[in-house]
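This view holds just a subset of the chains, kept in their places.
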Amino acid sequence: MSTIPVTPSAATVPPVTEDPTPPRAPRRRLADRFGGGAGSRWFPYVLVFPLALILFGYVVQPMFATFAESVGVNGVANYTAFLSGDGVARSALVTSLIISAASVLLCGIVGVAMAFLLKRFSFPGRGLIEAIILVPAALPPLIGAISFQLLYSETGILPRGLQQLFGAENPVLPFSGIAGVLVVHTFTMYPYFYLATSAALTGMDPSVEEAAYNLGAGRVRVWRTVLLPMLTPALVSASLLVFMTSLASYTAPLLFGVDRTMTMQIYINRTNGDLPMASTYASVLGVVSVLFLLGMRWYEGRRSYRSQSKGVASHRREITNPFGRWAALVASLLATAVLLAPVATIALVAFSEDGSWTTEVIPAAYTTANFVTIFSDPEAFQPILNSLQMSLIATVGCVVVGVLIAYAVRRLDFRGRGLLDVAVMLAWALPGTVVAINLISAFSTGNAFSFGQVLIGTFWIMPLAYFVRFLPLVFRSSSASLAQLDPSLEEAARNLGASWWRAFGSVTLRLMLPGVLAGALLAFVHGVGEFVASVLIYTSDTAPISVEINNRMYSFEVGTAAAYGMLQVVLIFVVMVLSGRLEGGRRSTREAARWTA
Amino acid sequence: SGGGDDAAGGGATAEKLTIYTARDKKVSDYVVEQFTAKYPEYKGKVEILNLGAQEILERVRAEKANPQADVWWGGTQQGLSAGASEDLLAPIQPSFAGKMDAKYKDAEGRWFGEILLPEVIMYNNKALTPEQAPKDWDDLLKPEWKDKIIIRDVAASGTMRSIYSAMIVRQSPDGSNPQPGYDWLKKLDANTGAYAANPTDLYLKLSRQQGTLSAWNLQDVLLQANQSNMPFGYVMPASGAPVLVDGLAAVKGGNTEGAQKFLEFLFDDKLRGDLAKEYFQIPAVEIAEQPEWLAQLDLKPLDVDWDVIGKNETEWINHWNSQIKNKG
Amino acid sequence: MIDVTLESVSKRFARGGDTAAVDDVDITIAAGEFFTLLGPSGCGKTTTLRMVAGFYFPTSGRIRFGTEDVTRRPPNKRDTGMVFQNYALFPHMSVAQNVAYGLKIRKVNRAESRRRVEEALGQVHLAGYGDRRIDELSGGQQQRVALARALVIRPRTLLLDEPLSNLDAKLREETRTEIRRIQQEAGTTAIYVTHDQAEAMAMSDRIAVMQSGRVQQIGAPQEIYHRPANAFVARFIGRSNVLDLPVVGAAEQTVTVRLPGGGEVTVGAPTGHGRTAGGTALVSVRPEHIALTTTTDPDALPGRVTEVEFTGMATNLVVDLAGEPVQVAAVDVPAGIAVGDQVGLRLNRDRMWVVRP
C-alpha cells in the first residue's frame, strides 16, 4: 500500500484551495469538521478514500501484480525481449495502435453525426431510431462478430449479393483484415460517441452557438469551431473508451485474422504458457492506455467548457430548412438499415436450419426449431435472468461509485486526482481475462477488501467483476457531463442551506443525469453481453447468457446460439425503450423539434 | 461453493462435485445423467461448467489458492502436463489405469487420456468428390489447392499446434532440425486462403466454400457431418494421422474422492461404447463393443515422439507465427 | 450602413400565455442611425433584437435590410454584430480568441486581426487581458469582452442588448462614448437596448418606447422626454407627475387646466388631443421642472413635504399639493428641510404637457 500514494493519509492532507498556508482556526468543533461539506479541506479525502480503497484493491494492486510478474526475477528481460524480439511485439503494438486510432476516428464521425441528426432534426421515425441506436452495442460479442462476417466478409451476404447482382466473378466489396476489424469496431463502438455527444448537446448553452452564427460562421464552421470544441469533454470521454476498447479488442481481430495485435499476442503467450511474457504485453497495454489517458486529460484540461452566460438560455434558435429535414430523414433511414443489418442477419441464422445456409446469398430453408429448442428447455431463461440481475446490481454500483468519483475528480481539489482518474480507467484498459484472473487471485481467499469473505464460487464475484470492468463507462460519461455544468448552481443550492448531499442530489446530479444515464445504459448493456471475464468466474448458478451462447457456438449449434442472441438483443432493446421513457423521450423529441421548428 | 474444505464423507451422502469440462454440453449432460443415475447420492450435487480447454487451465491456475473444481475433464496432453507440472493436479490410482497404454497417461497418475483424436484432412464434400480430395499431407502443397485451404488459426489452438509440430517432427524425428518442417509449413501457408478464428468460424468458412480443405480432428468432422448436417468428409492421410490424446484429471485440493469415482465411471465399458457410438469418440482404452464406424476405421497413427513435440512446441509455433504465417 | 425595417412584426411563444411577446411592431431605422429600444423588463426588447439577428422568425410580419427581405435569412448571412444580454461568450476560447473569432471568419489576416483585437480590447479597457480564460474574469469584464467581440467586426448592423448593464457609471460612460464613436465613424446602424434612460437620451438618435410587446412612441430623445405620447411614456421615461386636472379651455395645441393648489395654466398638447372644457386632461410635469421656494413666494403653490430622499446630485421630495402627492427633484435644497415642512412649489408651465391616458 505504500508504493503509490493513491490515498494520502490524513496526516499529509494538503489545503483545499490554492492557498499555500491556510490560517489554522484555533478551535474547531468536531461537529463543524464532520458536518462540513465540499468546502472543507478534508472533505475530498473522506469522499474519495473508500473509493480509492476499492480501486486500489480491485484494480491497481492486481495491475501491479501483473506488472511484477512481467518484471519477474530477471528485471527488464521480458521488456528487452518485447522490444528486440523478432518484431512480432513491435508490429503487434503498432497494429493495435493503428486500429485503435482509426476506430476512434470512425466511431467519432459516425457517433457524432448520428447524435447531430437525432438531436437537431425532428422527422418521422426519429423516436424509433433513437431506440434502436444502441442495438449494435447490444450484439453479443461472438455472434455479433460472426454476423458481420456473414454480412461483409468474402462469403458474406452483401459481397455475394452484389456479386450476383452485377454478375461479377468475385464477391464485391468484401471486408477483410484490418478493414473488417474497423467495420466491426465502428458498428459496435460508435454508441460511445453517440451517447456522450447527445448528452452533451442536451446540456450545452445554446446561446454560444447563436453567438457564432451571429459573427458570421456557417453551419459547418460553427460545428468545427464551437460545437465540437464545446463537446470536448464528451468526445474525450468517448475517445478514451473507444481507444481502450479497441486496444483490448479480441474477437474482431480474431475473426478477421488480424493476429498481430496486443490482445492476440497476450492470448498466444498464455497458450504458450509464457505467463511473464503475457504479463509484459498486458503491462505495455496498460502503459499505452495510461499515456493516452494522460494526453487526453491534458488536452481537455487546457480549456473550460462550461457556460459562462448569465441566466438560462433556452434552445430556441429556429430554423426552417426543409432540405435539411429531408436529408436527415434519408440519412437516418439509411443508418437504420445499416444498424439493423447485423441484427437481421442474426435473425436469419436463428430462423434457418443449421447447415442449410452455405453458398446461398440468404438461407434456403427456414424453421422455428431453434427457438423451440430454447423454450422447451425448462432452464432456458435462467441465464437471461442471471445476466439481467447481475448487470443490474453492477450498474447500480457503477452509478453510485462512478458518479461520486467523477465528482471528486472534477470538482474537488486534492492530491492524487490524476491517479484516481487513471486507476478507474485502468480496469477498462486491461483485457477482461486479466481483470477476471486478478479478481480470482484477490478473492480466492478472504482478504481485507472482501471483508474476509471468499467470493470465488459465490454469486457476488460476477457483479463485482462487472462493476470493476464497467465502472469506467459511468465514470467517464458522468465526468463529461459534469464538465459542462456551471458550479455556481451547486453553490446557489448550498447558499440556500442545502447540505452537500442535498445540493448534489437535487441540483448537480439532476443536471448531470443525461450523462449518467448514458453511462449506466452502456454499463448495463455491456454487463449483459460480458463473456471473457464471466467465463472464468461463473458458477452453474450464475451462468450468464453470454456463456450459454458461447456453449452453443462451441458445439456449433449456430442456430440456437443466434436464437439466444436474438433474445438478448430484444431484451436490451426493451431496456433501451424503457430507459428512453424514463429519461423523457418526449422531451428529447421536443428538443429536436425546437431546432427544426 | 465447491472444494473439499469440510470433508464429511461416508455412506449415502456425497460431497458436491464440481466439474470443469471442455466437452460438448450434450456429452457432459449425457454423462452426468448416467452418473447420477448410478450414484443417486450425487443427485443435484454435480455441478458442470462448460468451458474451453484453455479457460479450464486459466481457471484452475488462478484458483490454485482455493480450488473450486474437483474434476478437469477435457484437455490436451500439453495442457494437462502443464497443469501437472504446476502442481495443480492430484495423483490418483483408478482401476482402469492398469489397462491404459503408458503413453496415454501421466506416469504419476496425475492425468489420464480419455479419448484419442486423430488429425485428418477435412474437405467440403459438396465441392469435392472423395476422389478429388488430396490423399496425403504432402498433397496439400499442390498448386491446385492455392487459397483453397482454411486453417483454424494455429497459435491459439492446442489441436493445430500439435498438428503443425507433428509436421515438423515428421521430417526431423528428434526435432533437432526444424528447417525442413518450416519450409513445408511455409508452402502450406502459401496455399492457405484464410485462418479461421475458432472452430465455428472454420466450419462456417468451409461450409460456405470460402475454402474447401482443412486439417481437423476426426471426431469433430464426423460430429458435424452427422449431427449438424455439414457437408464435410475426411481423408485418412496415407502417411498417417497425428493422434492427440485428450484427457482428464482430478484437481488438487478438491474433492478427490468424488473425482476418482467420476473418473472410474467415465471409463465404464458401457458408457464408453455409447459415447463412441453417439459422439464418435475413440476411447484411450480398449472397449468390448466397438461401434461400426470405429471398427471399420483404418486408423493409421503418424509415428511421432510427443515428448519431442512437448519440448519444442512453443519455440516452433512462435517461429511459425512470426516468420511463416502469411509469408508463404 | 443599411436601414432596417420591421413591418408589423409579431412574435408569439408557444408557452408565452395569450399575449404576444412582440405585438405588431412597425419600426423603420435609417441607415447609420443609433436607435434605442426602451421599455420595462419583459416588454419584448430582446425578442425584437433576436428577430433582427435571425434567431427567431416573426410569427407574422416582415423584416427588411434595405430593400431585401431578410425575414427568414439565416443569422450568419445577416452581418449583424450582437451583444447578447447573457454575453454568450465562448468558454473554450481565451479573451483574445473570443474577440478574434469574427475576424477569423472574415478571413482578416493574422497581423491585422491581432492589431484589431488589441485595439478593441483597449476600447473596452481590457488591454492585457487577452490571454485570460473567460471564467477568470469578473462579470463586468465578461460583458466587455462580449462588447469587444461585436464591435471588432464592424458589422453593418450592431445589435446591443444591454451591453453596459454590469459596468460602473464611470466605465459605462466611457464605453458608450466609444460605442457611439465607432458607430458614427463606420456609419453602422445600431439598435440598442438599455434600461438606463440617461444613456438612451445621451446616445440615441431616436428612441422607441415599448410596453407589453407594443411600441408606445417613437421619437427623438427630447421629444419623448418633453412631449410623451401617453401617461405610460411620461411615467416611464424619467419620472413624472401625471396629474388629472380639470380642463377650463382648449385650443388646437394647448389646453388650459386648473392647478390643484389653485390658479390656471395653459400647457402644450399634441394636435388632436380631443380635450374640451369641462372634462379633465392628464398633464405631465417632471419633478425637476418644479422649483422649490418658500411659502411666501406669491407665484408658488403651497404644499407640505411628506418625503425626503437624498440621491447625490439632487434631493427628491414628495410634496403634498392639496391632497395630490407631487414629486419634486431639487438641486440645492435649503439645509435641514424635513418631512412636515411647508414649502412653495413653482411649476414650469413651458415644460408641462398634456398626455393621452
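Structure notes:
Every chain is named by a letter (A, B and C) in the order it is written, and numbering of its residues begins at 1.
The rule we apply is simple: a contact is a pair of C-beta atoms (placed from the backbone, for glycine too) under 8 Å apart; a residue touches a chain by one contact, two chains touch by 3 or more.
Given the structure is predicted, the values throughout are model-derived calculations rather than measurements.
Here the complex as a whole is made of A x1, B x1, C x2, with one representative copy of each chain displayed.
As a working rule, only the chains that are shown with their structure count from here on.
Taking the mean of the C-alpha atoms as each chain's centre, chain A and chain B sit 37 Å apart. With centres taken as mean Cα positions, chain C sits 91 Å from chain B. Centroid to centroid, with C-alpha atoms defining each point, chain A and chain C lie 54 Å apart. Those residues of chain C whose C-beta lies close enough to touch chain A in the complex are 53-57, 72, 74-76, 79-82, 84-93, 101-102, 105-106, 133-135, 139, 142, 149, 153. Touching chain B in their complex are the following residues of chain A: 85-88, 146, 149-150, 153-155, 251, 254-257, 259, 264, 267-268, 270-274, 353-359, 433, 436-437, 440-441, 444-445, 454, 456-458, 535-536, 538-540, 543, 547, 551-558.
Chain contact summary for the complex, chain B toward chain A: residues 1-3, 24-26, 47-52, 54-55, 58-59, 62-66, 68, 82, 126, 153, 155-156, 158, 161, 194-201, 203-205, 207-210, 224, 228-231, 314, 317-318, 321-323, 325.
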